[in-house]
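In what follows, a single structure is set out as structure tokens and then discussed.
Complex shown without one protein chain; remaining protein chains in place.
Each chain carries a letter (A, B and C) given by its place in the written order, and its residues are counted from 1.
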Amino acid sequence: MTAVCCDTVAEAVAGIRDGSTVLIGGFGLAGMPVQLIDALIGQGATDLTVVSNNAGNGDTGLAALLAKGRVRKMICSFPRQSDSWVFDGLYRAGRIELEVVPQGNLAERMRAAGAGIGAFYCPTAVGTPLAEGKEIREIEGRTYVLEYPIKGDVALIGAHRSDRMGNLVYRKTARNFGPVMATAGELVIAQVSEIVETGELDPEAIVTPSIYVDRVVAA
Amino acid sequence: MTAVCCDTVAEAVAGIRDGSTVLIGGFGLAGMPVQLIDALIGQGATDLTVVSNNAGNGDTGLAALLAKGRVRKMICSFPRQSDSWVFDGLYRAGRIELEVVPQGNLAERMRAAGAGIGAFYCPTAVGTPLAEGKEIREIEGRTYVLEYPIKGDVALIGAHRSDRMGNLVYRKTARNFGPVMATAGELVIAQVSEIVETGELDPEAIVTPSIYVDRVVAA
Amino acid sequence: MSLDKHEMAALVARDIRPGSFVNLGIGQPTLVADHLPADAGIVLHTENGMLNMGPAATGALIDPDLINAGKVPVTELPGSAYFHHADSFAMMRGGHLDVCVLGAFQVSARGDLANWHTGEPDAIPAVGGAMDLAVGAKNVYVMMTLFAKDGTPKLVPDCTYPLTGLGCVDRVYTDLATFVIAPEGVVVRETYGITFAELGERLAVPLLRLDG
Partner (left out) sequence: MSLDKHEMAALVARDIRPGSFVNLGIGQPTLVADHLPADAGIVLHTENGMLNMGPAATGALIDPDLINAGKVPVTELPGSAYFHHADSFAMMRGGHLDVCVLGAFQVSARGDLANWHTGEPDAIPAVGGAMDLAVGAKNVYVMMTLFAKDGTPKLVPDCTYPLTGLGCVDRVYTDLATFVIAPEGVVVRETYGITFAELGERLAVPLLRLDG
């Protein structure tokens, strides 16, 4: 179904259920859908599994969601940062579960979810602790680890501009995880700087086609 | 290594060896690198395996390469067309081998080759003759077929414009297989309508980054 | 009266919800586009890498770089987007299309689809994107005549032609009746110029009547 343009971020995050797996875009702050995360804090859904590259910076956005005890589990590649004190505290207190996933696996596992791939043999992490307990196979002389898709009930992403149908373009390295998460989320919500009329975006330059986007909001 | 801009198509296809697997872009005639194929005919490499969506149209391009007996095997999704008489004749005469691959598998298997994926479980063709003899696995209640990458020694692709570094943009549905083949070929040769100065293409709209392209030629 | 292909296309079009993303297979299914209401915001996908495809191009609008999966020149509508083949098929196989409409040689009572190969030993096999569409779209609608030219039914207990996909068909639109392939069996939704009883006599498939 084509996307709905929402008037408010509260409307955009309506209906997210407790226990959901929420994919949250961004790499550091670039591409991070901060207003959507704030709206999710207000919306109230809890017991969430959050999939995001990092585990929050400072005290706002994802860190604030974590601080409110609303996240049961983080799936990310790089939780530990100079300003990840909220996550660090929760983790050391045993109050949050952590699955560390190599950044490329994080991206490719979400791509697989969006592309209908059941599982894939991946060269990353062979022989390391992150491959422990996983199925291994040698193919043409190289060793691979079997990796499974990561699907989201919801994806919250930040993009640059949307048209009224939900086609998205991004800006510079703020593109990062957004396009992949848009394919892997069941309910995809995009926060953009601007919603333009349909037809204003160059069809050759659209990165996330409207088919992947359920709701957009300018924020 | 950054791309080399060639003055002639002959220079662009120099060095292609007998027995190579050659990925050839295009869907029908859109995106078909016709001048590169003509140059390959002149260049002389034989005993080729050609991977392309179709198996040649009319008497020119890929059909002409086939007619000269230079292709040992075709890997494609849709050989049979109203004007595929060259291929049809060779096939019925037992003079060419054919591997029919569902179009999505063709694309995804090349993507896997370019992305370092060893193999992937794929929903397409389960229970059909095209899955016969292949490994099957049930994952979360759905059945998948294990598919392996298709790598090219060479990729011949058609694009719209290139800059001097080899960044490529395409035009409308002529994009089709080009970007995927560019990732899966060892030696990637692109025919473009125009080579522009580096910096003239919009960095947000580049479809094939220069890292994938070895040679470009305006033709 | 039995339906002609345009009437069948109109029936299919009527069942496609506004705002849907739809792939119309090569051949008769492309006729469905003529019956989609212009204001329904239905977006057409073509597997060679485009969303929001417009009608066939004629005259000066013909552009060799802008074709559909049947290699017919087409046009673009505002809001269209282009993408490469791996992305296009990821979209299909990942279950993002709401509906695809396909032709068929045979459909089985369980919704198996045979539409790519007649099984003749000298036929050159060619599958294209049929198998990907069959497994990928949320709803697979088949549009076909109910009987082959030799009078044999195309809705069958088991497909005898090589399969395209297993249990993937949701609805079948034919010249004589429309069917829903449901978990409990084949449900006849409407008949055209034939009675339910006659249909049951001519098909080897147990048929259920639509209640209400």
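Everything below uses one rule, namely that a contact is a pair of C-beta atoms (placed from the backbone, for glycine too) under 8 Å apart; a residue touches a chain by one contact, two chains touch by 3 or more.
These figures come from a predicted structure and were not determined experimentally.
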| request: Mind giving the shown chains that are in contact with the missing chain? | output: A, B
| query | Where the complex has a chain not shown, which of B:Ala115, B:Val154 or B:Met181 is the residue touching it? | reply | B:Ala115
| request: Using the touch definition up top, pick the residue from B:Gly94, B:Gly133 or B:Pro203 that touches the left-out chain. | output: B:Pro203
| remark: Touch with the missing chain holds, among A:Tyr91, A:Tyr148 or A:Tyr212, for A:Tyr91
| Which chain B residues touch the hidden chain? | 1-2, 111, 113-117, 163-165, 167, 183, 198-199, 201, 203-204, 206, 209-212
| task | Could you list which residues of chain A touch the chain missing from the display? | result | 27-31, 53, 77-81, 87-88, 91-92, 98, 100-108, 110-111, 122-130, 160, 170-180, 207
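We take it that only the chains that are shown with their structure count from here on.
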| query | In whole angstrom, what separates the CA-based centres of chain B and chain C? | reply | 28
| query | Residue numbers in chain C touching 2 or more other chains? | reply | 76, 82-83, 89-90, 92-93, 135-136
| What positions in chain B touch 2 or more of the other chains? | 108, 122-123, 170-172, 207
